[in-house]
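Below is a structure I'd like to ask you about.
In this view, the complex is presented without one of its protein chains, the others remaining in place.
By letter and in written order, the chains are A, B, C, D, E, F and G; residue numbering begins at 1 in each of them.
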Amino acid sequence: MDQDILKELLIHLSKGEITVEETLERLKALPFEDLDFACIDHHRSLRRGLSEVIFGEGKEVSEIIAIMERMLACDENILVTRLSPEKASKIGKRFKGCTYHEKAGMLTLVSRRIENSGRGTILVMSAGTSDIPVAEEAVITARFMGNDVDTIYDVGISGLHRLLGHRDRLMHASVVVVVAGMEGALPSVVGGLIDKPIIAVPTSVGYGASFQGITALLGMLNSCAAGVTVVNIDNGFGAGYAASVINRT
Amino acid sequence: MDQDILKELLIHLSKGEITVEETLERLKALPFEDLDFACIDHHRSLRRGLSEVIFGEGKEVSEIIAIMERMLACDENILVTRLSPEKASKIGKRFKGCTYHEKAGMLTLVSRRIENSGRGTILVMSAGTSDIPVAEEAVITARFMGNDVDTIYDVGISGLHRLLGHRDRLMHASVVVVVAGMEGALPSVVGGLIDKPIIAVPTSVGYGASFQGITALLGMLNSCAAGVTVVNIDNGFGAGYAASVINRT
Amino acid sequence: MDQDILKELLIHLSKGEITVEETLERLKALPFEDLDFACIDHHRSLRRGLSEVIFGEGKEVSEIIAIMERMLACDENILVTRLSPEKASKIGKRFKGCTYHEKAGMLTLVSRRIENSGRGTILVMSAGTSDIPVAEEAVITARFMGNDVDTIYDVGISGLHRLLGHRDRLMHASVVVVVAGMEGALPSVVGGLIDKPIIAVPTSVGYGASFQGITALLGMLNSCAAGVTVVNIDNGFGAGYAASVINRT
Amino acid sequence: MDQDILKELLIHLSKGEITVEETLERLKALPFEDLDFACIDHHRSLRRGLSEVIFGEGKEVSEIIAIMERMLACDENILVTRLSPEKASKIGKRFKGCTYHEKAGMLTLVSRRIENSGRGTILVMSAGTSDIPVAEEAVITARFMGNDVDTIYDVGISGLHRLLGHRDRLMHASVVVVVAGMEGALPSVVGGLIDKPIIAVPTSVGYGASFQGITALLGMLNSCAAGVTVVNIDNGFGAGYAASVINRT
Amino acid sequence: MDQDILKELLIHLSKGEITVEETLERLKALPFEDLDFACIDHHRSLRRGLSEVIFGEGKEVSEIIAIMERMLACDENILVTRLSPEKASKIGKRFKGCTYHEKAGMLTLVSRRIENSGRGTILVMSAGTSDIPVAEEAVITARFMGNDVDTIYDVGISGLHRLLGHRDRLMHASVVVVVAGMEGALPSVVGGLIDKPIIAVPTSVGYGASFQGITALLGMLNSCAAGVTVVNIDNGFGAGYAASVINRT
Amino acid sequence: MDQDILKELLIHLSKGEITVEETLERLKALPFEDLDFACIDHHRSLRRGLSEVIFGEGKEVSEIIAIMERMLACDENILVTRLSPEKASKIGKRFKGCTYHEKAGMLTLVSRRIENSGRGTILVMSAGTSDIPVAEEAVITARFMGNDVDTIYDVGISGLHRLLGHRDRLMHASVVVVVAGMEGALPSVVGGLIDKPIIAVPTSVGYGASFQGITALLGMLNSCAAGVTVVNIDNGFGAGYAASVINRT
Amino acid sequence: MDQDILKELLIHLSKGEITVEETLERLKALPFEDLDFACIDHHRSLRRGLSEVIFGEGKEVSEIIAIMERMLACDENILVTRLSPEKASKIGKRFKGCTYHEKAGMLTLVSRRIENSGRGTILVMSAGTSDIPVAEEAVITARFMGNDVDTIYDVGISGLHRLLGHRDRLMHASVVVVVAGMEGALPSVVGGLIDKPIIAVPTSVGYGASFQGITALLGMLNSCAAGVTVVNIDNGFGAGYAASVINRT
Partner (left out) sequence: MDQDILKELLIHLSKGEITVEETLERLKALPFEDLDFACIDHHRSLRRGLSEVIFGEGKEVSEIIAIMERMLACDENILVTRLSPEKASKIGKRFKGCTYHEKAGMLTLVSRRIENSGRGTILVMSAGTSDIPVAEEAVITARFMGNDVDTIYDVGISGLHRLLGHRDRLMHASVVVVVAGMEGALPSVVGGLIDKPIIAVPTSVGYGASFQGITALLGMLNSCAAGVTVVNIDNGFGAGYAASVINRT
């Protein structure tokens, strides 16, 4: 689109319909409009193939609503992350059709049908029960971006045979997101079984020397299994997003 | 192959050619042979589609040679990482056809032709001149695994127009590996331009509060650009490997 | 048990009662059943000689109750760790016979008589009054696993003669668990007096540069007394469990 | 003023109006008066060209009021930082003319007209919406110190074209304050575009491995763009103050 | 210059001398040329008013020479930082007129006369004798960029009267760079005496809990004196550069 | 006293009044009695010249009361540290004559007259208003231990002349306790003025990169002024205690 | 022995052969003799059942020899840890019968036959080839202390089937020492298979964010497998020692 507008502009210039100076001015002014507190880039979804995602934490409800109004005016689907139930409830009253995903703390508002754009199934695994909220963040993100998602929860590495029982589903996946807290060793074990892209998500689950996820993060970065890449602690959204991009590659 | 051997074994049992006890014994003994200092899994390349990679650091030349002999007997291509020129020289004398990649500190020995198995081009970028050795590690790994590789070096973010000049090659890549030290901000900037899988590699380049790559690592994990995943500091090999796996997905 | 089922399966095959394909299928399906949120492995207590322990923190009451129901159906004794009084109260209403250990934040439900399986007495010591909750976690765990337990509380190293007064009980123990916060030096002092396995548990007691137990943890890892091993900060359960395993060795 | 009083004193001595001993005594006693809990230096604004600033956090309302009374008696303008709405409300009832800046958590009381003392415009930028409170702290401080201030909010680096659209305003500024959390890369990008003094302010915005602003702080300290200097995490006041001092240089 | 070339291009288009497609192509290709290992931006000195600086550490002599040749062809003055005497000696043989500043580990090659562009004097202070190399880095950088520089070395805070003896020179400076290791308190003390922009440079001087400059860095970031901004550990160059930019503001 | 009892015991033995075996038994049993949750060593005040101090944090009111009852039975003066107003109020109802020092969070109960045992005056200084609670902890401790105490509060290093105005009182002190948060530089400055024992107390006052007192702690440990020793963050009690011991040396 | 000497002394006293004062004096003087640089406690091996171990690092050859001479005079077996080949060679020339274990950097001198004092076999496992030196330290220590030792090297978790192939030997061991660098996940996996005491030894093997073993250490402390205890980084000796103590319990 940028391309088109730019081309059109140059065509106008080449036809003498606008001056060189005007062209220069408009070249600078083109791409976006300003909001008081948040610049939304409507062309982003076109350029990047995805809608803007709203990071809910630290934003006031009024700010989120203002951004959503602009996006709806552009007919975009909306995903809000890290949103408390209280905020979600207020937003839900303002816009029809919102779905709040409580475990994941996410809100979606889908007005344009989501088309399946992935090549295969994204598998999201969690090591423990307490890691599920972060795993769900990845699941909802990946579905929002048009992927089939499978989940296997609570398969810690201290019970290897549990994991081995899921081998088929592991083999079937095109991308695997592995969510784990504590020592964060599950991605290494999974990486030893399959040869698919694995995105590891450390969680802040644990206590004492788990240091709110740092131990899991470090463990994953040092994984002895090649092919494992890592995202920020508790960043289920980022993992789901990256998995989606990989699944479309 | 495991599958086949297992099936064959069970067929023997079903035909009464071996006893249940013998079957049990052989089930356990099947998959691998033992070396004094390093178990090589010959079936690994079949199972995972890739040869075993030898991590050279901390291994003695004699150990590396022993592993290589086993692998050559199985007709496997060989990649040794983190190998000093001294060790490489000794190994090169023992085996014909070795190539030593000095910048990357890697040795390859390709006896079986590498077939192109990637769907697109892997682009490897480096922020500074000093990041090139790590970037080269990714390049050689990706090529060894059968990928087309493009490179753009020395495109730091403090000169934005430099980066923008390479937009076409960015758009053309199927996976991008971004190598950067110091504040590690290049992946975020690249992530704002394209919507491809981006693997960020922090390097230990810098001084003072760069803390041997920790600053770059943290910066990349906190990237404001979704779709970015991260590997360990200076882990060019891991990035090249992960990029290859993604490129085959 | 796995062994038996596997053998039985192979016998069926050898007798031609099932096909090779069926055998393969059932080999994979054997070992465990799935729960929505938590896989319980009923054979675990048989295989490992211990029941599953439920980590209460971060689990909802409904999740804990569901796991407990499954375990009770298998006639297993139950130990829930890191359980708040509120949750314990709700669980106590659902199941008869629960005991809540408030200091330790643990709940036990013993339906099968606990047999004494240890060879000697496990001694649990605490350096200060504030370390007692963690010490109690170790005590209850060790008792739950069938051990005799002795306790000596509040014997800091700044009053050496206090400690020396307990020498006899130290000598009598087969395994010693030493719980300490602040500088965590008690295990070293105890290790200088006796030659028994010592499990050191750092606690988050202290302020300022105690860093929530990191100082005690580091002190213990650097103990000048050989024979000291360490568990995670505040991990009384882990220490009690390890002591029990050692006491059965 | 010190100079004057000192000179006067010496003149008195030279005229024999006071003795050497008296002079010595008064030399020591001269410069300030004592308050029970806070010494205010009335001559400070004269000596340094600025009024004393009251750091509100950790001070009780009664303490703040007492300091303000002394300052008002000296006819000084007042700026209180890190002040909660509750405290501000109580203070507002005690003194007429207070303005509370809620986003920034600052209170100003301007009785003496603020004269414009800066040579150019100070531009304050924020990377995200959540960084605005810290940015506002810088804005209010800079205005309180007599500067023209321009603001550009929510221009993250993942959307480069947004930033480039503001090039003119960047060029126009004499000093730029850049506020950013997460990976803190915006100052580097801005530093690549202009050649003005840039003061980078890391914020505690983010989660997981952002470590309450440490990642942003380290990123900024390692900026590949020369000319960037850094202040403490969330220290919008310090940045606004330093920018003002630079703008008067 | 970019502006001019762009304008020229558009004029060509408006006159019909080139087509829209050609214009688009050349718009992308315009701004810089590629080197194998380092892109030098010749227009940088024009755009930013400064020559490119070569970071010598981690670059091979041949790489540095190649960059220097390009720059000399453009008639630029050259500053190489973090250069060992060995490398400097080799470079000095290749180019006439190089000056190597041993304490600072810097090489300058000045072919175009440096014009004084600063408004006042930059004062560089060091707390201890061991901090002088970093201070010298700042001095040479500031002089290279056309500033008058004054220096006061070895004025630690434990001898306050030493510092007070230099008050006049402090008052006279327009910008002050304060270099200090160990606890890094000198900038706070200086900041209490004057009201000029102060750039604090922590050094890695010290031992034990000085942690290679981290203690000094943290001390400076937490300075109780407003107006102090900080650069990376041992980053004398960055401080000199920032001081120069401020001195031209 | 131990000595006496021991001697007496040996005399009994030498007189044949008890057997060797009895002597051995009683040698072990001698020195202290056991409490359920806290062993109090009544002889401690005799042996060490000081009463036991009760660390109030993390102890329940009933525990503190039980310890106090034992101590009162031995006619000892009592000092409880880190005690909340709520707990203090309950304890005050149980024992007559308690004094609660709210700023310091300490409770004293003095039944035996405190005799002045120090050789000189202990001076307690604080850098800021917010450091006063920690300073008060030192003051009350030192007074409880029989010392004359002088205080100078709110003398930060950014206003040097303030500090210099108190030179006489500095000279007059026999031991100086310096309490400071943020960069913690005050002890260095004081150490440059006088040659008395200086005990530095870092406080958790500050924000961002003050890291709850770590910055101040590190700064003090790296003080360029010899003669400065350091205690734990916020440990006013420890500083007051150490100052008292020094004052009696 | 202490007991006996003490008893004898008291008998002398009871018989009137010595005075009370003499008894008191000799009670203090009894237990040990002084060396200039290292106090060796000859009764230690009797009291603790083990000889003194000499920590070789940081001691000069002459110091080690002096200690060895004393120990040999007492007919003790000798184990020196962390000894370089150079030092070992010099010591070997001084004493006959020394054995130097190069991989482990240990020297043993066995003059008294080592009796097997363990109840079962100690199994020492290593995750990678580079972890073997640390594992060997544990092996030699355990053998020196009279244990049967089995070893399984190079069984990383990324190849699960390798590990499963060794199940029988795992089951057979009475204590297991697991040595691993990088993410340190092997102990968790082993802990999921067996229910024996597991001592985890983190190694400094790895690069980047392995932080010289910190990542492995943290991973092991956070192991999801109960029964795992941990020793210091690279502390193979401590693990072998603790395993021996457990094996004798």
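Here is the rule we use: a contact is a pair of C-beta atoms (placed from the backbone, for glycine too) under 8 Å apart; a residue touches a chain by one contact, two chains touch by 3 or more.
Everything numeric in this text was worked out from a predicted model, so none of it was measured.
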| item | value |
| --- | --- |
| Touch partners, limited to displayed chains, of the chain removed from view | C, D, E, F, G |
| Option from C:Ala73, C:Ile114 or C:Cys224 whose C-beta touches the chain left out | C:Cys224 |
| Listed residues D:Ile11, D:Ala73, D:Ile114 or D:Met171, member touching the removed chain | D:Ile11 |
| Chain not shown, touching residues in chain G | 28-29, 31-32, 35, 37-39, 41, 44, 55, 57-59, 63, 82, 202, 204, 213-214, 217, 232-235 |
| Contacts of chain C with the absent chain, listed as residue ranges | 127-128, 156-160, 164, 182-185, 188-189, 191-193, 206, 208-211, 214-216, 218-225 |
| Interface with the unshown chain - residue positions in chain D | 6-7, 10-11, 13-14, 16, 19-20, 23-24 |
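Assume only the chains that are shown with their structure count from here on.
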| item | value |
| --- | --- |
| Neighbouring chains common to chain C and chain E, by label | A, B, F |
| Angle of rotation relating chain B to chain D [CA atoms, steps of 5 degrees] | 180 |
| Most remote chain, CA-based centroid, reference being chain C | E |
| Chain E and chain G, separation of their C-alpha mean positions in angstrom | 54 |
| In chain G, residues with contacts to at least two other chains | 128, 159, 208-210, 221-222 |
| Chain pairs that touch, as defined at the top of this document | A-B, A-C, A-D, A-E, A-G, B-C, B-D, B-E, B-G, C-F, C-G, D-E, D-F, E-F, F-G |
